[in-house]
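Following this message is one structure expressed as structure tokens.
Left out: one protein chain. Kept in place: all the others.
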Amino acid sequence: MIRGIVRFVDRRSGSAPFLRKTLRYLFPDHWSFLLGEVALYSFIVLVATGVYLTLFYENSTAKVVYHGPYAPLQGEEMTQAYRSVLDISTTVKAGLLIRQTHHWAADIFIAAIVLHLLRIFFTGAYRKPRELTYWIGLTILMVSLLEGFLGYSIVDDLLSGMGLAIAYGVAMSLPFVGANVSALIWDGPFPGKHDFYSRMYIAHVFLLPALIAVLLTVHLALVAMKHHTQFRSGPRQSERKVVGVPTFPGQTPRSLGLLFAVAGVLFLLGGLVQINPIWLWGPYHTYLSTNGAQPDWYLGWLIGGLRLVPGFDLVIGDYTLVPNPFWGGAAFPLVVFLFLYLWPWIERKLTGDYGYHNLLDRPRESPLRTAVGWALLTWVFLVFVAGSSDRAYVLFNVPYIPQIWAYRVLAFVAPPVSGLIAFWVCRELQAGERVERRRKRAEEEAEAAEAAV
Amino acid sequence: MGRAKDALISGIVLLLRRRKPRPLGPGERERVVPPAPDNPGWELTAVLLLLAGAACAIAFVVVYVLDRLPAHTQLLGLSLGLSLLFIAAALIVTAHRLIVTEELEDDYPVLEHPEEQELIVQVVEDSGLTRRRLLKLALLTAGGALTAAVLTPIASLGPAVDLVRFYATPWRRGTRLVDEHGKPYKASDIEEDNFYTAFAEGSDKEALPSSLVLVRLPKGSLKLPRELAHYAAEGIVAYSKICTHAGCAISLYRAPLFQPDEPTPALVCPCHYSTFNPADGGTVTFGPAGRKLPMLPLLVAPNGELRAGGNFDQPVGPSWWGVRERKPRT
Partner (left out) sequence: MKRAFLITALAVLCFPLAAAADPVQQGYHLYGRYCISCHAAGGKGSAGRPVGAGRLRTQGQDTGIGPSLIGVGALAADFYLRTGYMPLPHVGMQPRRRHVFLTEGEIKALTAYVASLGPGPALPRPRPERGTLTHGYHLFTERCAGCHQVVAEGGYVTGALPPPLENATPTQVAEAVRIGPYVMPTFSKKDISDRELDSIVRYVEYAKHPDDRGGWAIGHIGPIPEGFVTWFIGMTALVAVCVVIGKRLQRG
């Protein structure tokens, strides 16, 4: 039967040579190489659950009065959009499961990308010839951050509505053109008109997923064309020879197993752990707000940035050159991403290494890269944690204002210090290994000498 | 679940049994893939895991139909999630125990093709198009102009050129202050130690300039600057409810019970804790806001109603390039 299918396809497409190559394409084997796949499979779950949700979500800002099973909002005025998500959560069978799975999948999708990025960075996988793959990956990350933000903002609940207002504040803070850009996006001042919600919706369900899908395809094609990088885990791996498991039969059940595991974990979370209970938040109004409002985790670094910057607008005469939110909300992420984009070039300049690399470094083998990456991570992480210092006060009784001051200092003192420590640790680990190798060689020589006697 | 644990342990200890190559029998061809290890025990495990997965999937359908069950979402998630995880475990058992995991070698592709690169360059150069400078220039001009033309309709997305709407407010002298149900506020409604949300009568409540926060400050505690001194009415002051940092609603009022021991009155935003002093015109006393809170002048009508005495002293909402350039207009 297999023969029949293969013959059918080859006769009509001539693709048997390509299929055979694909079937025996080699996957170097290390657990950290699977992180990208975790992201990919989360994306598949996102698309599947997302399509289901579009069959129920109503993208309308028309006001309705709620009459439904959730008692506290009975008789409350809300948009159709919010109402439709309420219905998905309370009335549609399995609706809440799909909705929560979708939201967990988004959180985990971006977490997996970040872990994958860390692996790529700290092993030097972005070096020639893979810079393009790396840049595309970074772009996918940026687009995913926006995609996730739009996804939970189209619900029009109190928490995400506040987030939209802040996004508006950051957009307005772009020097010179802030208000022009905001006027374009929102069709006027916030909260904008119905157009804005249509734009968010179509961006979230079509434009951005299509963009991510295209970028992902190019990303994977580039990986496949150049073959995956590998660690030098044995004598067979080299810059010329890749050692790995073929697609079939070896890799297929593993990758499929990972797909089912990812989907399984996501659905378990979607059913068992509550996420974004929008019925508790209530619908959004520009004149309402709640304490303890936070963006989803992957934007937490931005709220940290926005809270840490001291209160000043950069003003020249009557012109507000740089309103305050720009620094923490726009400049900070732009600097981080710009640095990541430029890093392959910076590293080449700093180390003088312009060669091809198919072999990966262990982090300790490149102290400079590890130190720089660790310092950047420290910076971003500290700002990220600073963003939840008010809840830290509520839970652990550490006063808020001293925390803010501590983070302001730490955010600039800790990264270089921790980078230096990372550098030193790499050096020490390498030295330790050198000693270990010499010791083993000496032992072997001694044994050989004894055996000869 | 014990079997899943077995599969897990088996996965951690990767043991591949090596088989001695045996001579080919009659009618057999040379193998491409080495023979799979013979593991009837593990095969049974995989089968059982798959059956467990099937059972959970069926349970999902049953739970779906029985929608009156308590914790319905949890049962749905549990059944579907476990089904997927059982199948995942079966696949991992298959990968580690039932199929051979080959470690093969291949070449990394050669990525440099200097002759092909040269040929491409030659083809382009031979065509002669690169030498026609005038043509190139004209093409670039046409391309540039067309790109600009095609991008122009983006401007229809919103009033990006004329930002007059960013200064517009629904307030003018005499506009009534109403609550969210449209009922006008009287000055006597506003008590000390409390804060009230008001809107411009007849306006869209969601519009940022429409919402106000009103507080009455004790006599003698008002310290308004000269240009704002007439903005208060009977000790009542009105500020925009929209924070000048990033646009959240200012829904916190710090109203000390016993002044000597406690922080002073303040309007605070819950997003990044920008703190504004209502007694001196809304200056920022803490937090990242870079601009004071816009203040609305108040007057008390003969019938006791609170009315606007004019427009805000500054535009409302988050700052932008021109926020200090012009005054708000009705």
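So that you can tell them apart, the chains are marked A and B in the order they are listed, and the count of residues begins at 1 in each.
We take it that a contact is a pair of C-beta atoms (placed from the backbone, for glycine too) under 8 Å apart; a residue touches a chain by one contact, two chains touch by 3 or more.
Since this is a predicted model, take the numbers as computed values, not measurements.
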Contacting the left-out chain in the complete assembly, out of A:14, A:72, A:317 or A:352: A:72
Contact partner of the left-out chain, one of A:112, A:141, A:242 or A:308: A:112
Contact with the hidden chain (one of A:276, A:324, A:370 or A:418): A:276
Missing-chain contacts mapped onto chain B: 8, 11-12, 14, 72-74, 77, 88, 92, 95, 180, 189, 191-197, 249-258, 260-263, 266, 268, 270, 273, 275, 285-287
On chain A, residues whose C-beta touches the chain left out of the figure: 29-35, 38, 70-76, 89-90, 96, 100, 104, 107-108, 111-112, 115, 158-159, 231, 233-234, 254, 257-258, 261-262, 265-266, 269, 271-277, 279-282, 288-297, 300, 362, 388, 390-391, 393-394, 400-401, 440
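By our rule, only the chains that are shown with their structure count from here on.
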Separation of chain A from chain B, taking each centre as the mean of its C-alpha atoms, in whole Å: 13
Complex interface listing, chain A residues touching chain B: 24, 26, 29, 93-94, 96-97, 100-101, 129, 162, 165-166, 168-170, 172-173, 175-191, 195, 199, 225-227, 236, 239-246, 249-250, 253-254, 256-261, 263-272, 285-293, 303, 306-313, 315, 318-321, 323-325, 328-329, 356, 358, 390, 400-401
Residues of chain B defined as touching chain A within the complex: 33, 36, 64, 67, 73-78, 80-85, 87-92, 94-95, 99-109, 111, 154-155, 157-161, 163, 165-166, 180, 197, 199, 205-208, 210-211, 241-242, 245-252, 269-274, 284, 286-291, 317-325
